[in-house]
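Below is a structure I'd like to ask you about.
Omission of a single protein chain aside, the complex is shown with its protein chains in their original locations.
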C-alpha cells in the first residue's frame, strides 16, 4: 500500500495492511515530529510533495525492496500538509517470514525515501519564523505569509 | 513498560507507551505466528514462562539497551498461553531522537530476548501433534493430554 | 520552444509562483534550462547548484535534452520522512 495523505496516519490500518499468516515478523517505523532540534523549538511542520512523482518513487521503493529482501507486504504512507508535535509524518511497515529481512528492509526504505522521494518539510519554529528544509542548500527563512 | 500477558497484545497501547515529543523515530517489532514452518502447518502456539525470571531478564534488556543507545522509551510485551495464527506473540517498541538507534536497539532487543529470556513455545501442529521448541535439543513430541 | 516548469518548497517561494513559463532553444539540455532560469528569475540563482530537474516524474541528468510536451519540475533537496 502506497499512500500520500492529508489525514492523521492510522497506525492500526497500516499494521492491518501488512498482516499475514505467512509473516513471522512485522516491523513498523514511524517518523514523528520532535519538539527540539539542536536546541531550537519546533511548533509544527508542513509537508508538500510533487504528488505524481512522489507516488511513483514510493512505488519504485516498494518494488526495489521486494527484489532485495523476502517480503510479504510493504506499506509506505506519508503525511502532507500540517503536522503537529509528536504526530507521525511517515509510516513504513513491512512483513516478512524472518525478522532480519523486516528490519533491514524497513531501515532501507526510510533511508532511501528520505533521499529520493520529492517531499519537502517546512519547520514552523516556536519563535514564529519558518523555513523550508533543503539539506545542503543555504537556508531561507519564509515570511509568515507564505502564499501556499 | 515490561509486560507478560495472557491477553491479545494491544499495539495501540504499545505505541502510546513509547510516544514522546522528544522522539523523531519509533520502531515497533511484532513477532507473529506463521502458518507454515519448513512446509509444516501450525494450528496455534502455546507460550509458557518462568515468570519472575522472565520479568527480571526483560528489565535487564531494557536497561542494557538504554545504556547502549539513545532511547526515550522502551516497551517489551510478551504473550503467554494460547496464541492463534497471525497473532502477535511479542511486541517490542522503542522511541529515540534518531532512527538509527531505534532500528538497532529494536533488533538487538528481539535478538537478545530470544536468546536469554526464559519463555518457551509449544508448536501445535495442524496434524494434532504438538512439541515444545528447544533449539539445539532433540525433539520431544507431546501427548495431546499435556497436563498443563 | 516554451516550457512550463513546476516549482516546489523554497524554489516555489523564491519565485513566488507554482509554475514558471520559459522560452528555451530547441535541443536545449537540462543544464541550459537551469542557466536560463537563473538569468530570468534572479531569486532562483543562488539555489541552482542544489536543484535537480525531473522530466516526466523521473530525475534527469544535466545533459539530457528537453522536448516539448514533457512534464518538467525543479526538485530542491528533499526533506520528507
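First chain written, first letter: the chains are A, B and C, and each begins at residue 1.
Just so we're on the same page, a contact is a pair of C-beta atoms (placed from the backbone, for glycine too) under 8 Å apart; a residue touches a chain by one contact, two chains touch by 3 or more.
The shown structure was predicted, so the numbers you read here are calculated from the model rather than taken from an experiment.
Note on the chain not shown: across the whole complex it touches B. Looking at subunit B, the residues touching the absent chain are 31, 47-50, 52-54, 56, 78, 89-90, 110, 113-122, 131-138, 140, 142, 146-148.
The working rule: only the chains that are shown with their structure count from here on.
Each chain gets a centre from the mean of its Cα atoms; the one farthest from the centre of subunit B is C. Our note on geometry: subunit A versus subunit C, Cα centroid distance of 25 Å, whole angstroms.
Distance between chain centres (mean CA atoms), subunit B to subunit C: 50 Å. The geometric centre of subunit A is 26 Å away from that of subunit B, both derived from CA atoms.
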